Each structure stands twice: as C-alpha cells, then as structure tokens.
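As you look at this complex, bear in mind that one protein chain is not there, while each of the others sits in place.
Moving on to chain A:
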Amino acid sequence: MILQTDTISLTLQGNRLLNDIALEVRPGEVLGLIGPNGAGKSTLLRVMAGLLRPDTGCVFLDGRDLFTMPPEERGRHLAYLPQEAPASIGMSVRDVVALGRLPHRRTASAQQDAAAVRQALDAVGMSAFADRSSARLSGGERARILLARALAVQAPVMLADEPVAALDPAQALTVMNLFGQYAAQGQAVAVVLHDLALAARFCTRIAVLSEGCLVGIGTPAEVLTDALFAEVYGVAVRRCGEVAVPWSLVASTRRP
C-alpha cells in the first residue's frame, strides 16, 4: 500500500505547522523524516496517521481518502508508534502485544492473532518475557514490546515517531533493522529520526522538513549534504568515512 500526502497544510492556534507538503511512502521503503526540533516532523506523522486533519490537502492510502475510511479498516492498514510510551500498563507482555490485534477483532481468527503476537514477540526478542508483567521492564524492553504491539498489527503501513530516541546503540540498531526487514517484506515504513547517522544507514529515502516545509527529499546521499546541514540545522559537519559528524555551529541568521 502506498501512503501519499497531497499538498497538506495545517495551522494550529495561529501557528503554521505544515506548509504544502506532498510526499509518498512507498511499499518496500523506509522513509526517514528528519529536521530540527519544531520542524513539524511529528505533526506530519500524526496527519499521516489520521490523528490530525489537515486544513487543506488530503492523505491517500492506495488512492483512498484516509479521513473518510472506516476507522476500523484504517486501523488494519496503519500501525502508529508514538514517541511517548504510556505511563503504566500493568498487563502481561503478551497481552500488551495482543492489543495490536484489536483492529482485526472481526476479521482474523484466534490462531492468526496468536501467530501474529508470537511473531512480533520473536521479532523484538521478547518471547522469553511473554508472561512477565510489563510494569517490571526496563526502558529499552518497554520500547521493544510497544514496537512489537505495532508489528502485531501486520499493517501494510508503519509510522514510527522517534522509535530509537531513548535506546542505546545496540537497541537502536535492533529496532532499525526490524524496520528494514519490515519494509523488505513489502510494507511501507515512515520513521521520524533525530540520529542522522542511523537515517543515513537505514533509510531508503529521506525527507527533510524545516519550519513546516519540505525542503528536500531523496536518497541519503542526495539529501545529507554539507549545504543541507548548514542550511537546515545550522551546523558544519566533518566527514568520518560515510558518516557526517556535526562539528561546529555556523553563524546563521535563521536559527538563534
């Protein structure tokens, strides 16, 4: 399934958050959404997930308007992983992951549900924890079971908001690898990222947002240029092999 935003704009409380953004997330790709804090990445992802209705423009899922689709059907097509984890869940790990099957409650058999939950738990390496209470997990483990919940939806489109923000490098690699595998199965993945090295390493394409506008989209090599770092982030970079390391601030009139 292909998810398209058609020149969407959004103003909330007088602030122009998104400005004529047109992009698409294609099956088989991991699209990275990058940009400085406040650029509108999370807002864009929330619009793509159907949580915020744009003022103008549309979001299409395989050509169908996302906002007129029946909510339950939309729930089967889109899996959304927010940045903040819920405060306390208290259920067993398996029960949390099984919540991802709720959109399928009228369409899937109990066996299909159980298989999807098992697969998702295996994917994040938490099968051994299935019967443990989710209240007794570390931050990284919690992040992984919430990811497993999203995987268990088995949706053709996955939208994740900074899924690796609180993870150590090994956990972050594991998670990004999972998105890669998910895309390799033909699903479309869009991920908001702050870590540009991870974006360069795992994303098929990268979309750059700045002050609510889409200022660049393409392969990591095309997008992550020195000019972009200076223009969008206000930093000068040094190249260590393929990786660009932010090195110093550039004097810029755009960013205080």
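FYI, a contact is a pair of C-beta atoms (placed from the backbone, for glycine too) under 8 Å apart; a residue touches a chain by one contact, two chains touch by 3 or more; residues count from 1.
We adopt the following convention: contacts and distances are computed from a predicted model.
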Which protein name, taken from UniProt, belongs to the chain you can't see among "ABC transporter permease", "(2Fe-2S)-binding protein", "Histidine--tRNA ligase" or "Carbon-monoxide dehydrogenase medium subunit"? "ABC transporter permease"
Which residue, A:Thr11, A:Ser92, A:Gln119 or A:Thr204, contacts the hidden chain when the whole complex is considered? A:Ser92
Can you list where chain A touches the absent chain? 46, 49-51, 70-76, 78-82, 84, 86-92, 95-96, 99-100, 102-103, 105, 133, 146, 149, 153
